[in-house]
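Every protein chain of the complex appears in place save one, which is left out.
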Amino acid sequence: MITKTAWKNVWRNKIRSFVVIASVAVGIFAGTFSVAVMEGAIAQRLDDALNHEVAHIQITHAGFRANNDLNFLLEHADKMAEKIRSLEEVEAVSYRLVVTGMANTASKSSGVIINGIDTEREKQVLGLDKILKEGSGSYLEKDDAGNRAYIGEDLAKYLNIIRFTLTDAIVDSLMAKGVPPETAEKLQPLAGTRFKNERTFRKKMESVFTREEQKEYGPLISEISRSFRKNARLALTFVDRDNYHTGGMFRINGLYDLTNNMLESTHVFVHYEDLARLTGIPPGQGHLIMVRLNDVDQTEPVTSKLKELFPGTEVMNWKQIQPELAMLEGMARMMYGFFMVIILAALAFGIVNTMLMVVLERTKELGMLAAIGMNKKKVFRMILTESVFLSLVGGVIGMIISKIVIALTARQGINFSGYKEGFEAMGFTSHIYPHIGNDFFILVTILIILTGILAAIYPALKALKLDPADALRTE
Amino acid sequence: MKNRTNRSGKTILVVLLAQVIFTTAFGQSAREIVQKAYEKFTGEESSYSIMTMTIVRPTWERTVTFKSWTKGKDYALTLITGPASEKGQSFLKRENEMWNWNPTIDRLIKLPPSMMSQGWMGSDYTNDDILRESSIVDDYTHEIIGEETIEGRACYKIKLIPREDAAVVWGYQIRWIDKKDYLMLKVELYDEEGYLVRTEIGSEIKQMGGRLIPTRLELIPAGEEGHKTIAAFDHIEFNIPLDDRFFSQQNMKRVR
Partner (left out) sequence: MQNEMKNHTYAWRNLWRNRRRTFITVASIFFAVFFALIMRSLQLGTYDYMFKNIIESYSGYIQVQNPEFWEDKVVDNTLHPDEDLISTLNADRNVQELIPRFESFALASSGSRTKVVMIMGVDPEKENLLSDVKNKLVKYRLTEAAIDSMALENIPRNIMRNLKLFSGSSYSSEGKLQTELDIKDQDTSDIMPLIRKHAGIRNGYFSEDNPGALVGNRLAQYLGLSRGDTIVLLGQGYHGTTAAGKFAIDGIIRVPAPDLDNKIVYLPVTRCQELYNAPGRLTALVLHIKDNSDRAIEQTIKRLSSRIDSTYRLMGWKEMNETIVNQMDADNKGGMIMIGILYLVIAFGVFGTVLMMTAERKREMGVLISIGMRKSKMAIIMLYEMLFIGIMGISAGVAVAIPIIIYGHHHPIVFSSKLAKMWEDYGFEPVMVFQWIDKYFIWQSVVVAIIVLIAAMYPVFKIFRLKEVEALKA
């Protein structure tokens, strides 16, 4: 009976109830949506790392991580991979050779980590073909002739493989690409110049541009003038199984782009067969097995399973290899929790205000109820219930709206291109797909009910203190 | 009528033949020239030399002296004789291995590729120079592109373009080879984009060890003001008897 009355009471003062419901709805919507955006960003970052950098689980020879000694091999890598593939939680497995060495072009050299991969299998595990930088060649193909390499764009820039040419055509096209005429004009005398590398180019631009111009258009112009020559030569030197210097001349098939810049400037990918041949490692052996799971939540259990299956090897999952990622999730969860609590606290005060008004308005009515014998406990509960209803209605509306909006934006994603640099610096892409789990909604519902209850306590207490005689006397 | 046709036919044949011979002779010439020069440079079975290397930089200069023993293409032992702080170090190259003996730390260490990326002993000589994997004869195609005079000597100017599968980082090279004695007097190394990366100049051509050689080599990296490395031969002997066992780790510590 209390419930029914409470419900009816909610709708008595439509304007007031509407305001509270609206504010709760807005608060819940805003909170939920921003949490969804944050979750989306983090899921993306995680995805990127798991999909293209780390995979879920990695297995190496026990000593391999301490030092990338060529001879710390998993001798039965192929058989191990087969076995792992048969597990139901596993989506794809690949094994590879990992050799430290030097990469040389005519003018520069750099320390690199050379990965001899099974090009087809790796597509399933790390999707390396998907991170190809547009307009920069292609991924390694099955039918490649000769030694081929797939390197990071940053590495290509460092080794002077990417050149910067300011042709007349490019200078002319600058205005169409958004560069103001006065700025583009400054580059006219430089038309036809080839620059050895990005640094020389930048220094030259800095000498003709003002600081603002450089900041605004510098990177854009760099990007436009960039040219990549496919099949550029790259000499790779390393040691073989017997510790002799060896290596080969490779041709670059294409460049890839990863958000993780450190990996991008050191990892070079080549065909497993080429690297095996040069190092003298027999086929079927590998330094690193990468495992991709169907579901990231299976990481821990599968890690333990693999540890038991292959004792004596080192099995590590992404949380251990890139602990910052694991921390990211934990930290984010904490932040959301805190955020929702603050929003609810703010809403709570609005509810307190409202319920207080409700109570004080109905002094007469409450007095009457008391006079006809409704006990204090029931009054208390009624007020609490009314408050909970108010909050819940608002909350439910808020959650429905957020679910709709999230579903809508989840497909296309939201483009925070204005903040691109900031996002990318953190390792996030600026195109985010909001995403939220159902357990979040359950949590929020519980919190809303709690808020409704807590907010109503003070007004309800106030209601109890009313003297029924006083109440009846008024008017 | 028949006779005339025959005669003009023969003329044409002769002319054609002459052309073919001429072209072949000409084409081969470039490679032959390079081959002769190359053999002059490396063809000796063994050598012993005493050298002074000066590293020149905008703000400093350093001189290192050393003795070098080589056998064929695959063996080389170098002993540093000065300055005092570096004296006693030795380097051994055996095929694809590079070893270093350092008396200060009393250690024999095998050098990984990364150790030599900064230039040997701080000079402009790189890993590639020392391990010398490629052959300018076999790994390139050659073409005479002109003639110039260097150090008062008439030289062929030859362009070398690496073959498809050659293990070479250069885009192309230009070498000036002296016509009379097949001495390589100047080299320009270019990258694949056509940028000059390095110039090597030979001078002070003298008789030493029974041969005529440029005794002073300047290595000039392009694009760096005031940087160069000067290597001078103080003494050289060719074809001295050297056992393979001379080029051993034990000998690295003993050699004087």
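To keep things simple, chains are lettered A and B as they appear, and every chain counts its residues starting from 1.
Throughout what follows, a residue touches a chain if its C-beta (ideal position, glycine included) is under 8 Å from a C-beta of that chain, and two chains touch if they have at least 3 such contacts.
Note that the coordinates shown come from a computational prediction; the quantities given were computed from them, not determined experimentally.
Contact with the omitted chain, checked across A:Gly27, A:Gly248, A:Gly395 or A:Gly452, is made by A:Gly27.
Here one chain is not drawn; of B:Ser29, B:Asn96 or B:Ser114, the residue touching it is B:Ser114. Although one chain is hidden here, its contacts on chain B can still be listed: residues 55, 57, 60, 62, 85-86, 89, 100, 102, 104-107, 109-112, 114-115, 118-119, 121-123.
Counting the whole complex, the residues of chain A in touch with the unshown chain are 15-16, 19-20, 22-23, 26-27, 30-31, 34, 38, 62-63, 65-67, 69, 111, 199, 304, 307, 321, 323-324, 327, 330, 334, 339, 342-343, 345-347, 349-350, 353-354, 356-357, 360, 419, 421-426, 428.
Please note the rule applied: only the chains that are shown with their structure count from here on.
Computed centre separation for the pair chain A/chain B is 53 angstrom, with centres defined by C-alpha atoms. Residue ranges on chain A touching chain B, taken from their complex, read 101-102, 104-107, 109, 111, 146, 160, 163, 194, 196, 229, 232-233, 235, 237-239, 243-249. For chain B in complex with chain A, the residues that touch the partner chain are 95-98, 110, 112-114, 117, 126-128, 131, 165-171, 189-193, 195, 197, 223.
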